[in-house]
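Written out below as structure tokens is the structure these notes cover.
Missing here: one protein chain of the complex. Every other protein chain is in place.
Chain IDs A, B and C follow the sequence of writing; residue 1 opens each chain.
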């Protein structure tokens, strides 16, 4: 499932077991990397490959679409596009580091957006709509968490069930129609249209979520325990961590992020719809994993996930700017993913 | 990610780690189910929950659609429906037991179906078409395998890249058109329309793949080593197993199954198309996991996966027989998955 | 280059491109036309994209700028935003969902870029200069009329009429179903069962094979989409059933050939022609160049154009075949 499971016949390190990337960098360098990881800076070595890949993509952009790529409005557009999945990715990073997975993110976001745009909710104004979205998201996340931690269901299956059910519920609520954000509630839409220092407000929401997520993961006991819970749940339990409650909270957190993402998508599309967020789960998981988080849990960073996401977003943006046709886009995307990952591997290997 | 990681605060057994059942007695043990598990029969206790869930669904079918459900033609139709994903599920079971995951199955099947139905291929007749599908599938699987075992890419990312690229390639080849199986090659379509003892030929293909898969997994050194490679790659390596080559073969095997599935889908739809197999990866993985295979590898059975798949197929069949609309179908499906899994848990727990 | 005479439409160009020859086809100022549509994972939409491109290629004064087709509304918004930034001369938009893309289209219009709304309509008239599209409701009505009349003629009482929709969540699907139901009502019939099949061949097969199990005797099926219809027909063949007749939708070349051959259950199809994309490009060019439609009296292109949904049967299939898209 993960790096760790990739076979490593003939690699010299016998101690490489599950959860250990077999290219575990040498101790000396690792030491500095670890120190840096505490800083969690973008520039740190573990993210070097991602940064290089991003830079290469940027160069490609500058070469192929010189007039359009480097404009500030294009950058804004990339950030705005990234913000929906970006917020979800933050929650997903927590869940995956904690040893789980959440397939229901897109569906929960859709459900939250639909619930928040029903006529009944819209009557109460934009603030209540936003609160509604967040509550619905968190609630659905709690249900996931309960099924997984207290019902002891496999996360993959529990959240798959949630995916299916939440989409169904969203369709029912909306009667499969697209629900417009009403005239009285344009405050929601303003998040996308109003700009502060040239950036739409929703980009600030995105940045805030990332910042808070980073702080919680790196600076609080909750974050630190998340690594323990994901890395070795039994050891975590014996160290006095309430693993069940912790797991429950992780999924609630992911749901909360979906609720916030719902607000952003409502702002961007001016609608709530049961079709929102289709396949976001794959994009978010892919971003998290390309960012270096182990699918087996216990390891990972928010910065990595966000860099991973930006790579995906940038790829799409480049394709748009260059007007590639779909089929070629897909082929190219596949190749770029492979190259980006091999690049990252190489940068890790060469750090010896 | 899996059962093993499901937290178990407060469960009575401190030692329950991955693969350790509760209260294993010291040194020797008294579990009788273990012997049975080696036999891997349908009736064995570990699949009891699945069988019960299937039986319950059948009862629901008998009650809600008495005239249509229990007809032989409906049963045939269920089997025919299950056969495409069924074949893929067999390959997926191998990959997941071997500690990997394959997100590209649907896309590979689509690519194989498109390649086999190009005019150029069709000229050579149905046999060459079938061989072509199988070769394309296996080839794509080999690429996955190489990236993962020798390129040391994370399986999730490598096969995601393959998913994207294979769909793109399929679209290019087919020019996004649906390619009909030509008049001269109706032998392919006959697999679906010709019946032997009341069953379409493709159901026999399905059965054959399951039987061969079961034999390989349970009776050959390759199959047994797959458990070692997935369960403890380090131990496998120390035991002298070529873990890399083994992993490579696992993905090739999965690709091969996709090729066979492509033949079936061509027979059933009379077409090759880049849209075939959309989201099959999720269905196949879900079936495998509901069937009791650990997403972390090292444990699982083919019978379980097939039972899991039949549950999904039966659910859809029941919905349509009862004329449920999509939204309600989705909600009900989510609930049924949860109930089925909780049922299975219960049946496992009560075996103590 | 731009001062060369307009190239004659090539043989391989969109089937719908009507012969050039009016003054309007003479090269004018160069126009950059941006184009955005849902992902071409379906015959009809693929035909839309291809027709648009082919139509654009006919003109030396048109620079065609398509963006990545996507089924994710969020991405389509970004794609359109990038076209606005690129300051294209006109935008041809087929939104995934008119309501969701409305805001961006409006922004384009506000930025002085005329938006040609293709097919799925924006709710806000200020968001587009011209709308051209098919008549989904009318398509349902056409299918309903055919089915109703045929069954009336046979004298079937309480007929079992099945409907296989495309993607259930699209407004166009709901319009089609409504038209179908309304038309059937005039004959005193109702739809017995309805399922949706995602517009793909494969889910067409799956849904149909289950539906065939659910209904042991069927009188008529309306399948919204000829592309998924291939799968539906395969399932029917697999089940060996032929006691009913079927009506298709959209009008693919394949379906027309089947109808012409008259060998299967498919008796008719109601059109929803992707040629509208070719027309949209032409309209975009005219609007950007400030020209009108020369067959009309007005100096400017009209605000909306609705294509008629035609019913293709064995009798007239010959005539329509060139317009059918290869699914």
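Quick note on the criterion: a contact is a pair of C-beta atoms (placed from the backbone, for glycine too) under 8 Å apart; a residue touches a chain by one contact, two chains touch by 3 or more.
The rule is simple: contacts and distances are computed from a predicted model.
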According to its UniProt record, what is the protein name of the omitted chain, chosen from "Sugar ABC transporter ATP-binding protein", "Monovalent cation/H+ antiporter subunit C", "Nitrogen fixation NifU-like protein" or "C-deglycosylation enzyme beta subunit"?
"Sugar ABC transporter ATP-binding protein"
Give the labels of the shown chains that the missing chain contacts, considering the complete complex.
A, B
Which residue from B:55, B:70, B:208 or B:235 sits in contact with the chain not drawn here?
B:235
Of the residues listed, A:232, A:254, A:275 or A:329, which one is in contact with the missing chain?
A:232
Quickly run down the residues of subunit A that touch the omitted chain.
9-10, 12-15, 17, 19-20, 24-31, 34-35, 38, 219-222, 224-225, 227-228, 231-232, 234-242, 294, 298-299, 352
Subunit B, residues in touch with the chain not shown (by the definition above):
9-15, 17-21, 23-29, 31, 34-35, 37-38, 219-222, 224-225, 227-228, 230-232, 234-241, 298-299
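Going forward, only the chains that are shown with their structure count from here on.
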Is the way these chains touch best called a line, a ring, a star, complete, or other?
complete
Maximum distance between Cα centroids and subunit B occurs for chain C
Taking the mean of the CA coordinates per chain, how far is subunit A from subunit B in Å?
28
Subunit B and subunit C, separation of their C-alpha mean positions in angstrom
36
Residues of subunit A touching 2+ other chains?
171, 176, 326, 329
Residue list for subunit C, restricted to those that touch at least two other chains
40, 168
State the interface residues of subunit A toward subunit C in the complex, per the touch definition above.
68, 71, 73-74, 77-78, 80-81, 84-85, 171, 176-178, 180, 189, 192-193, 265, 268-271, 273-276, 278-279, 316-317, 319-321, 323-326, 329
Which of the residues in subunit C come into contact with subunit B in the complex?
40-43, 46, 168, 193-196, 198, 200-207, 209-216, 227, 230-231, 233-235, 237-240, 254, 326-327
Within their complex, state which residues of subunit A touch subunit B.
1-3, 5-10, 14-18, 22-23, 99-101, 103, 147-149, 151-158, 160-169, 171-172, 176, 229-230, 233-234, 237-238, 242-247, 282, 285-286, 289-290, 295-297, 326-335, 337-338, 341-342, 345
